[in-house]
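Incomplete set of chains, arranged as in the complex.
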């Protein structure tokens, strides 16, 4: 593996999943692998799980970690080629990325979608520039369009908890007070489509995801129908892709509750977190034994560790 | 020891003090103990001594440390059970604490008193929620009501510098331009009451501390009387507990100066720092040979290291 931006970078998904589960059983078995190697983690946006789990994963592999909040610790990066830099941005990503590449063996980058400039978001401007200029492998810590460490985590978690060969996995939209990116649902869909599951997406009209990610998934506006017989319910809010970045609905009828969970085949409840309690999902579901959001978050370490191990092996 | 929130969590104070002094003599003797263990340090408020000394202590024990400024690096945490989270707070502490507990073996939390909501402060809402939900041992890095790592440091420092079996220790209120929490004086009182000292508290009327912390200490409004024959003067400002969070006095007559120090039995001057020079205490005292504020601050490492060692031994 030369980079980790999407499922397309994974040569063999089942091998990567097994690697993650193997790291989980034996977290410190490869502590020599990362010796004298440095992971840089660059945050253009806030982070809790990604920040801590990736740091932990790197330390388990014996790596040094340097964390930087780009705007707080440093200064704005100009992304545009040919820019006349007489404004706010003090450094061009051409230099910024290349310089960080001089100090780090692998770089993780988090940069959310703007939700205002669809064109730039689709081009994944920030992470693409890092890939182009850093000169070392790049790991996405969530880009404008994808959150692959989360999605690998989700695949691992489903693998651990599934009780059927081919479980029914439902990605359901849920309401939220703020406009959120499509990165998590996009990425989840992409990885589910690469897995052995019966995959269904349900959301209100107007919340269609980009076809590139939806692939062959079944899509329905009928949430209750979607829930029927499901083995995993994966809730997530996202803003509209077609009416880009807009909130078209805050309809509480889409909130996941105990009644809807009864329609499932005793489904496990998943969410990438952070989750708005009693808006996205009711306490009664999150606090039920069927909620696996905490072990799911715990698996972020093993996803990151499997990815770092594969990248370390290739440098 | 299963957690470190107050002196009540210490099974045997003299043993803990000896442990700290033993770590001080031989800082790296237990470097294997923390191997492959991670300490998370969460700051809801600013920190210098606590941040660096606890990090240093953990590193001396071979632990990895992950530091997070909660509001800067991440997002606001909802503390209220049952909240409908459609406002500013993106994550509930139920998830936040449990997730961090997935990545860390021990978690340190700093969260100051609001000084506006006495009820919540008394409940020690933030640290209590972490204790409830994190699933791993919690260390207080200063909570609404207590600062136990500071108080253990103070006990160690008095142990090192005392010249009598039962020294006279005076906690004196001093003026300050801003309203400060009662955590340090509360905690100092609680630990002094658990130690072999003759303990006196002096402050202006209206600055009475909660009886729970005062215990059997002698309390007087007469600062000069209190200073007479003292072996240790511990200065600290706090805002009123009865008129909660209010500044009732900025009277410079309470500033600690050389003249007052002459009333003591050649007392050592202590302060938890940061200290407002020439407001809380005059330069002439802080810069005198009797001031032990710097070695006192240095002892923060050994207090933290003794606590971490005992917690590591129990997990």
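Which chain is which? They are A and B, in the order written, and residues in each are numbered from 1.
Following the convention adopted for this analysis, a residue touches a chain if its C-beta (ideal position, glycine included) is under 8 Å from a C-beta of that chain, and two chains touch if they have at least 3 such contacts.
Remember, predicted model here, so these are calculated numbers, not experimental data.
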Homo-oligomer size of the whole complex, from 2 visible chains: 3
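We adopt the following convention: only the chains that are shown with their structure count from here on.
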Distance between chain centroids, defined by C-alpha means - chain A, chain B (Å): 39
Residues of chain B defined as touching chain A within the complex: 36, 38, 40, 64, 66, 68, 72-75, 78, 82-87, 90-92, 94-96, 98-100, 102-104
Complex contact set, residues of chain A against chain B: 27-28, 31, 43, 46-49, 51-53, 55-56, 59-60, 69, 72, 177, 273-279, 283, 286-287, 293-295, 297-298, 301
